[in-house]
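What follows is one structure encoded as structure tokens, with my remarks underneath.
The complex appears here without one of its protein chains, the remainder shown in place.
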Amino acid sequence: MMQFVDYLLGGIGSGAIIALMALALVLTWRATRVVNFAQVGQAMFTTFIALSIQTATGSWYVALIGAIIAGAILGVIIQYLVLGPVKRMDTSGAIIATFGVLIALQAAAGMIWGGDSQAYPQPFGNSAITLFGHEWPLSVYDLVVIGFAAVLVVGLTLIFTRTSLGLAMRATAFNPEVARLSGVRVSRTLTIGWGLAGIVGAVAGVLVAPTSTISPNSFDILLVFAFTAAVIGGLDSLVGAVSMGIFTGLLLSVVSGYSDSSNAPVAALVLLALNLLLKPEGIFGHNSARSV
Amino acid sequence: MRNLMRLPGARLVLHAVVVIVIWLVMVQVNDRVDPLMNYYIALVAMYATAMFGMVILVGLSGQVSLGNGALMAIGGYLFALTTLNWQTVPILGVPMNGIWAMVFAAVGGVVFGLLIGVLGARLRGPYLAGLTLGIAVGIPAIANRFPDLLGGETGLQLTVPYPEGGYAALDAGFEDQFAEVAPSGEALLPSADASLAPEELLTADNFPSADATVAPEDLLTADTFPSADATVAPGDLLTADNFPSADASASAGDLLTPDSFPSGAASLSPDLGGTDISGVDPTGTSDIDLGFILERWQASLAVAVACIVAFVALNLVRGRQGRVWKAVRDDPVAAAVSGISPAGSKVSAFVVSSLFASLAGAVFAQILSYVGPGAFGLGLSLSLLVGVVLGGRSSLVGAVIGAVLLVWLPQFVLSLSEDRGWDEQVTNNAPNLIYGLLVVLVVLIAPGGLMGSMQTLVAKVTKR
Partner (left out) sequence: MLSIDDLCVNYGPVQALSHVSLEVPRGEVTAVIGANGAGKSTLMRTLAGLVKPASGSASLDGKVLTGHKAEDVVRMGVSLVPEGRSTVPELTVDENLRLGGMWRSRAARTALHAQFYDMFPVLGERRKMRADTLSGGERQQLAIGRALMCAPECLLLDEPSLGLAPLIVTQILEMVKGLATEANIAVLLVEQNAVTALRVAHTAVVLNLGQVVMSGRAADIAAHEELRHAYLGY
């Protein structure tokens, strides 16, 4: 039993990161009804930028800020240059375009920083916390990750529910024509949505990198986990993405703990398949996943 | 002519004639080009086979799927497992051979295609793409779970099953022919490649670079390479024979992800090459350059499979089923009220495309003489998507063009980098950067890909 709790706790940190990446996917989905499969590519790229900044300045915080700025810019550029011009009708085209961006970003990162896995410095120490005579499978770093995730989620929720920008973004997502007729500058709103998603993804990237390594492809599996979480969460819901992200993290941690970490991708796949089979619209959503 | 086409079965015959003519031409080409070229031809045919399925799934049926790399893995692994573990075909008791192994691969592909299709075909675009993305990442990872059976991360080496008696026996006049070929074989030396021009898929100037890829790895010395030197020691010969598969790893790695692929050395061990050859060559004529044989066989096989698949695909795409797929893609509701089952149509597209993918996977396994999770990873799935988008999402000819692009561009970039002295880091990633940017450009500017744009152009010109 104690072991199970340990496995669960061990998954909170990675769950928070999955939650953030899922959040980024949800943000772009809400903005443009596109699942941005390039999101992890963007995060990978900005994390490499952060690593370069870290190496140059030695400051983890400066690197994080650099990644955030780069993430916002990258998101805006991709929306403005690629997804904006794709016709709304051409859903296949939009999906394919995001994969094209992913391929290009990974190749570009390989060109600039090389294909080898690189270590990202661990800023807060990775040793387990010992409390009440038990060594908990949680490190200070895990707590920092959870803290970042919480701040971002609360911040985004406030933006969406309390500000005019948030209202414009929601209206644009649900009914762009009515939004335009109400005077909302739709394309600008969409671009801001992608910028926000880029920021969230960039934070997730910088947070996940120290827990493993970073290479052009190292976030691919994170994309699968995050997509799973976002879909189970309903793809439209911030709360759904975050809670299901953490759930996915816990589940994968338990699966890895009792069997082997190489089972995690298959476990995520099974989870996703079950969800699409039983409740395709997700737990928090009202999107219909099925077309026929 | 119009009236002739109205005869029952006329279209079938026409497609058969087209495919057979292409096949005959390719057989001649296979006989005349050098091993490296045959290796490229094999790769192109393999990609084309898989991409015919992508045309049906992504183009006609409108389902963006990344799962076809995983389905190729299923075909490849089934091929490898059945050839490695079974001496005879179960139940039937007849001796196991390459054809039977491919049949098992195909059956496996259909079963998995049905499974994925039933699960995914009713999903809307982004959901399906995400699910198949998970499949592309998850299924190859299964190999790591069963290291004993599936070889884990290192994968499985396999002996490419030749027809009984080896390729030599297949071709009775082999030795004579070889004697004829040999002199011209000299001319095919990378250094004197001008005579290659007629059949070339690659441009003459990038061809030598292929040699250059190999040279740094010291796989070949200038004397061992193409000249049928009787005095070459068996060991050297084997290395020479092994070279294309080494190159296979390298260039597949370029196409896919440079780093995920197992290092070329893993599939290069001379011992394995040794078992390859000795098992293959019953006549023991080790003084003949066997390096030419394997690639020729692989290319002929890949081309034959591609032609058969092309024939099936042509009939499906240009027949009733093709119209059904398009109808459901364009308007599922209208199709449904016309008595077509949208879900059934989408599942059938999945099944057909996974049949093609698994066959392509079985061919890929034979080209690499190897199956492993790295070779069938997400990169392969993405490559298929890239190829089919660039060539033209709904065009079978486009699929072939896409396949050529997938094989040619990395070589072209390599030759450029030789000339310009690019960093290895740049050279390795340039093809994918170009692919990614091209995919985006095609989606934005010419959603029909190369073939689609050409068709619009032709339509415009003929209209005027």
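A few points about this structure:
The chains carry the letters A and B, assigned in the order they are written, with residues numbered from 1 in each.
Everything below uses one rule, namely that a contact is a pair of C-beta atoms (placed from the backbone, for glycine too) under 8 Å apart; a residue touches a chain by one contact, two chains touch by 3 or more.
Just so it is clear, the structure is predicted and the values come from calculations on it, not from any experiment.
Seen in the complete assembly, the chain not on display touches A. Remark: the omitted chain is touched by one listed residue; of A:L81, A:A119, A:V178 or A:L274 this is A:V178. Of the listed positions A:L20, A:A168, A:A209 or A:I246, the one in contact with the omitted chain in the full complex is A:A168. Interface residues of chain A facing the missing partner chain: 164, 167-168, 170-171, 174-175, 177-186.
By definition in this document, only the chains that are shown with their structure count from here on.
The centroid of the Cα atoms in chain A and the matching centroid in chain B are 34 Å apart.
Those residues of chain A lying in contact with chain B across their complex are 29, 34-35, 37, 82, 85-86, 90-97, 99-108, 110-111, 114-117, 215-217, 220-221, 223-224, 227-228, 231, 235, 260, 262-263, 265-266, 268-269, 272-273, 276-277, 280, 288-292. On the chain B side of its complex with chain A, the touching residues are 58, 62, 64, 66, 119-120, 122-127, 129-131, 133-135, 137-138, 141-142, 144-145, 257-260, 328, 332, 336, 342-343, 346, 378, 382, 385-386, 389, 393, 425-426, 428-433, 435-440, 443-444, 447.
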